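Every protein chain of the complex appears in place save one, which is left out.
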Amino acid sequence: MRRLTWFNTTSLTLGFAFLYLPMVILVIYSFNSSKLVTVWAGFSTKWYGELMRNEAFLDAAWVTIKVAVLSSTFATVLGTLAAYVLVRAGRFWGRTLFSGMIYAPLVMPEVITGLSLLLLFIGIGLDRGVMTIVLAHTTFSMCYVSVVVSSRLATFEMSLEEAALDLGSTPFEAFRLVTLPIIAPAVISGWLLAFTLSLDDLVIASFTSGPSATTLPIKIFSAVRLGVSPEINALSTIMIAIVTIGVISASLISKRAAVRQRLEEQQAVRS
Amino acid sequence: MTEALRPVFAPWNDPDEKPLIQFKNVTKRFGDFTAIDDLTIDIFEREFFALLGPSGCGKTTLMRMLAGFATPTEGTILLSGQDIAPIPPNKRAVNMMFQSYALFPHLSVWENIAFGLKREGIKGDALNSRVDEMLRLTRLERFARRKPHQISGGQRQRVALARSLAKAPKLLLLDEPLGALDKKLRQDTQFELMDIQEKTGTTFVIVTHDQEEAMTVASRIAVMDEGRMIQVDTPARIYEAPNTVYVADFIGDVNIIEGRAIPSGEHVQIAWGEGVSDITGTTDKSFDNGEKVHFAIRPEKVSVSVEKPDDTPNAFQGKVLDIAYLGNLSTYHVEMPNGQIIKTQSANTRRLSRRAITWDDTVWISFTATAGVLLKG
Partner (left out) sequence: MRRFALIAIPYFWLLALFLVPFAIVFKISLSDIALSIPPYLPQLELAKGWEGFTKFLGALDFENFEFLMMDDLYYKAYLSSLKIAAISTFLTLLIGYPIAYAMTRASEEWRPTLLMLVILPFWTSFLIRVYAWIGILGQEGFLNQTLMFLGLTSDPLIILNTPIAVYIGIVYTYLPFMVLPIYSALEKLDDRLLEAAEDLGCSRIKAFWLVTFPLSRGGIIAGCFLVFIPTLGEFVIPSLLGGSNTLMIGKVLWDEFFSNRDWPLASAVAVILLLILIIPIILFQRNEQKQRESEG
C-alpha cells in the first residue's frame, strides 16, 4: 500500500531542494575568491584564512562557546529536575502555574523574553555580561530540556524505580542507579538542544549582553546588516559543517545501537 | 512439634502457631473508591499464599501495601508482630517480583541479581558466591553476562525471581509472575516456582487472576472481590466446598441451580421448578422450610446415560442441546423440562467409543446426594 507516486516524489524533491539549496549555495560561495559575493571568480580558501585572523570573531566565538557550555549544563540539570517534578511529583500547590511556566517560554517571542530579562537584571542591579547571558539562556533552554526529558519519563516504567526501592535503594540511589542511566539518551539530547539553542540565539543575547560580552550571533548580525560578506559565508560553512557532522554521526550511532538491539532480541527468542 | 506429628502442612489450623503477616481491619481508600474494605487475615511462615480475584478486586493494592508502596487508610499490618506502616519499602525484609519483571535494562543478569545485595553493602566474595548461588538455583549460569533484552521471556522471569530472592527476604511477593508467559511455559514454571519455594523456605504471596495457577501452586487461596476476602481456604476446599455462589462460579465450571429448601431428616430436598422432581442433597448448614437456596454442582460430578440409572437419589430426564468434544473430555448440555440447562462432563477413557448419545436425544442425568453444595442466599 505504501508507495511513492510521481506527486509524492516531486514534493519530496522540491521540498528538500528548497530546504537545502540555499545552504549549498552559501557553502559554494564561501570558496569564491572574489570579494563580490555574487560573482564567481575561482576557487579559493582565503576567506577562511581571513576569518582565522579576525580577532573580533574569534573572541566572540570563545564567548559564545563559554556561554553555551555553561547554560546548557545548568539547563540540563534544572530541566531534568523540572521534568521529574512534572511527571512524578503528582499534585502540588501551583502545579498548573509550573507547567505553564515550562511550556510558555517555548512559544514566547524572543523579543519579549529578552526585554523582560533585561529589565529584571537592571532592576536588581546585575552588571550585564557573560553571566547575565548564561542566566537568560539557562532559563529558556531548561524548558526545552524539560520537554524532551519529560516525554521520555512519561513512558518510563514506574515499576523499575519501585523495584530499586524494593531491593533496598534510597530514593536518590534509585534515581542515580536506575532512572538516570535509562533516560540518559534523552538527557544528552536535551543538553545538545540547549547547546545549539544557546549558540544560535541572537535576540535574547542582544538584550542581556553588555559591552564586555559579544556573542557570535550578535557579531554576525551586525556584519550581515551591511550585506553579504565572504567571511560570513566561510564562518557559516564551518558552523553548518560542524552541525551536519554532529547530527549525522549521532543518528548513525543511535541507528546502529537500535539495529544491534533488534538482532540480539531476535537471537534471544531463538535460543 | 515434630514433623512426624504433623505430616500435613497446615499451620492455620494450629492455634499455637504465630502468623508471619497479620492484616488487622485494614481499609484502603483512594478518594471515594474503597480498594480494601476492613480486611483481617493471617499468613503463616513457609506458606504459598495466593490472592485470587478479577482485576480491580484489590489484590494488587494488598500486595503493594505489603511491599510499602501504599499505606493503609485504617488498620494495621504486622510482620512478625511488628507494625510495618512506618518502614519505607527500601528498609523492609520483603521483596517483590514485579509484574512484567521490571528488570533493569541497562544492567546484565548478574548485575540485576547483585543489585539488592550491593545496597546492603555486601561485596567481594560474599557477593559473588551469593549471586552465583542464585544463578544456580534458577539455572541461569550461562546467561549471567547477558542484558535483559538478550534473553527469552522465561529466562527473564527467572532473573526476576533470582533478583527478588537474592536478599533472602522473609516474604516474597509475586505480582502475576507468570502472566507474560505462554501457556505451556507457564505450566512448567509453576512447578519450578513451587520447587524453589520449598528449597528456600521463603513465604510466598502471589497475586493472580488465573484460578488454575492459584490451584496449582498455593497452599491456601484467598478469593477476593471488591476489596473483601470472600473465602480463604486450601485449593481443594475452595473447589469442593465453596462458601458462596461467587466463589463456586469464579473457580472452575459449575452448574448453579436456584431453588427452595425442604429439610427432611439428614437430607435437604430442593424444589427447583415445574416438571422436575426435587434434588436430594446434604449439608451441615441448617435451612428453614422454603428458604431460598443455591445448589452448586460441578459438571464432572454429573453423569449422563441413555438408560435410567439405578440406586441414585438424583436422576432427571432431559434433552441433549449441545455436545462438545474436547479430546480428553466430552461436555453435554442437557435441557431439563423446566428450562434449566445442566452441564455434564465425562472423561473419554476409551478410544473411538461408539458415540451413543447425540443431539436431541433424551437422556438421563444423575448424581449422588453429596455431589453438590448447598449455598445460602
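Chains here go by letter, A and B, matching the order in which they are written, and residues are numbered from 1 within each.
Here is the rule we use: contacts are C-beta pairs under 8 Å (C-beta built on N, C-alpha and C of every residue); 3 or more make two chains touch, one makes a residue touch a chain.
Not measured: the values here are computed from a predicted model.
Considering the whole complex, the hidden chain is in touch with A.
Taking the whole complex into account, chain A touches the unshown chain at residues 1-5, 7-9, 11-12, 15-16, 18-20, 22-23, 25-26, 29, 37-38, 78-79, 81-82, 84-85, 89, 92, 94, 97-98, 101-105, 107-112, 115-117, 119-120, 122-123, 135-136, 139, 142, 146, 171, 196, 199-200, 202-203, 206-207, 217, 220-221, 224-225, 227-228, 232-233, 236, 239-240, 243-244, 246-248, 251, 255.
The definition used in the following text is that only the chains that are shown with their structure count from here on.
Put simply, the C-alpha centre of chain A and that of chain B have 55 angstrom between them. Here chain A touches chain B in the complex through residues 157, 159-160, 162-171, 173, 177-178, 181-182, 261, 264-265, 267-269, 271, going by the rule given at the top. For chain B in complex with chain A, the residues that touch the partner chain are 67-69, 88-91, 94-96, 98-100, 102, 104-106, 115-116, 119-120, 146-147, 149-152, 155, 163-164, 167.
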